[in-house]
Each structure stands twice: as C-alpha cells, then as structure tokens.
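Only one protein chain is missing; all other protein chains are in place.
Coming up: chain A.
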C-alpha cells in the first residue's frame, strides 16, 4: 500500500521537457537522423583522409573490374574452360571401349592402303609435291605445277583425292596425273563415281529413281573418262603411306582424316574419305562438324607418342577450314573449285615444308 500522506499526483513525472514546440530550431535539427553515428563518421574520416584520393579511386575501379570478371567467368568463361578441360581429359584418356574394335569393313575393288615407292622419297634434289582437292581444275593445276617448278622424273606429285567432279575438266586432270606418274588417294567423289559405275554392271533392277539425283551425275561423270583413266582412279588407295621423312615422322596422305591410335589397315574407309570431326571420348568419327576437329585430336595424340612413332597426315576434304597447318597435320583443301586457291605443300629432303598456292579463276560450282 502507498503511504496515505502522499497524493498520487506527486507520482506523475515532470513532463515539461516533452513539450517540444516546432518553433524551436531543435525541432528541425538532424541530430539523430544519421546512418553512421557521428563518432564513427569521425573515425572513418580521420582514416580515409590518410589514404590518398587516387588510391581510393583505384579501389573503386578494381572492385568494378573484379565484379565484371566474376560475372563473365560465371556465365561464359567458366563453362568454356571446364568444357576445354573435359575435352583435354578425354583426349588424354585411352578409352577401354572405343570406335574401331571391329574387323575393318572389307570392300571389293577398294584398296585400303598402299605404300609409295621409296624411289620417290625426297632427298637433296628430289621433292615431294602434295596438292589439295583439284576437282577438275586442270588449268589451275598446271599453273601451280609451273609455280613450284615441278620437274617430271625429279619431283613426285601426290594428289589428296577429289581430283574429279564439280570442275571443268576432270578427265584432263586425270590424264595429266597419269602423265606425271602421280600418286593419289581415293576421295569421296572418286568413291561415289566408281561405286556407281560398278553398280550398273552388277544389277539390272537398280531402281531408276535411285539414280535420278546425284547418282546419275556420278554416272554421267564416269562416262567422260576413258577406261584407262577409270582404271587409274580405281587404283588410288584410301590411304597412301608415303614413308619416313625427317621432322615429319611417317608421312601419310588420306582424303578426309584418320582416327588416332588405330593402324592404317584398320581405319574405317568411309570415314577416312568423309570425316570432319571426332568424339574425343569415344573416338567415333563423324562427317559433320559436331565433335572435336579430328586433326586436333590427332595432333594431341601424336605428341604423346615417342618421337619415332609419330605420323604426319596430309589431307584435303575440309574446304571450310581451308589451308590448315598444324604440327602433325596439313590440310590442303583451300576451295579451288569454288573460286578459292589451289594449295601445294612442297617437301624437301630434310623435311622442310614450303606452301605454294595459286588463285583459282572462277567459282565453277555456280
């Protein structure tokens, strides 16, 4: 109980200081309207004043840069880098189950591998001249041979396939090649033309419709050749093993590409004439560009082999990538028939490579 002598009113606190008038300055004061306590603000000011302005500015710039980099890495570079790492890991691995375990398909009338006569190997005087997809461009071929000062009997000519079709004078190119005693490999155009020709002689119910499209083109083309020219084309192997050349290791010529770690005799002939990319993991080649470029995997795998076991491949077929020279692969198709260039690699006795090309006259495919 409260002491009875003290009235309750006395218990009410003095409220005079709650009486704030808006006429006083204090009412508009910012005293307590702050984010950082003035005491702290003071401390910060004291410290930052000691840091030069320029450094403060740099700090901001660096922060912005770091944020940008982080975002770029997260959204683009990171995934790119991990894909690159994954591809590298795939290329490094030797898969247990990979393409090429089968018995290589055997085709009648298709020669898988030939070895070039040793007498054509380059030395001090002799050179090897390898030329990309000619496609019937005889004039350009003649120009290029002139430009490299090709001498019959001394130098040896090798053609990387697709000698014929599309261009103006396929029979002319073949007869020139025959005349120069050139070596060649079978390209997809030779393959299709020769197979069409063989098919017409083995069956009589080949449906007429089947031949109405490019197959009839291939047969028409076949009719422009003499039997001796056809026989010469049929002798072109899928793969030509040229032999050992300093710096280059074993030199091999093929039209499209090869699957690494598979012997030449075991290479799938269809893909050797048609591949453009390969699955780095399963080593499954493809005609499309969906996978790793085959020559990328090829170069990667060659570098892992002991020096004496390495193989350099000279090929054509891939017009889009054009002249494409890497350590263990030389791509020579620079699209002559569609108005590009005709390219030759001239290889000397010490393995030195010189690239020579001529501009082609026009786009013959139009």
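Please note the rule applied: a residue touches a chain if its C-beta (ideal position, glycine included) is under 8 Å from a C-beta of that chain, and two chains touch if they have at least 3 such contacts; residues count from 1.
Here is the rule we use: contacts and distances are computed from a predicted model.
Missing chain, UniProt protein name, picked from "LicD family-domain-containing protein", "Phosphatidylinositol-glycan biosynthesis class F protein", "Protein farnesyltransferase subunit beta" or "Cytochrome b-c1 complex subunit 2, mitochondrial": "LicD family-domain-containing protein". Summary of contacts with the chain left out: across A:271, A:298, A:328 or A:364, the touching residue is A:271.
Across the entire complex, the residue among A:35, A:103 or A:307 in touch with the chain not shown is A:103. From the set A:224, A:282, A:324 or A:338, the residue in touch with the chain omitted from the display is A:282, counting the whole complex. Residues 97-99, 101-103, 105-110, 192, 195-196, 198-199, 202-215, 218, 268, 270-271, 279, 282, 284, 287 of chain A touch the missing chain (whole complex, contact as defined above).
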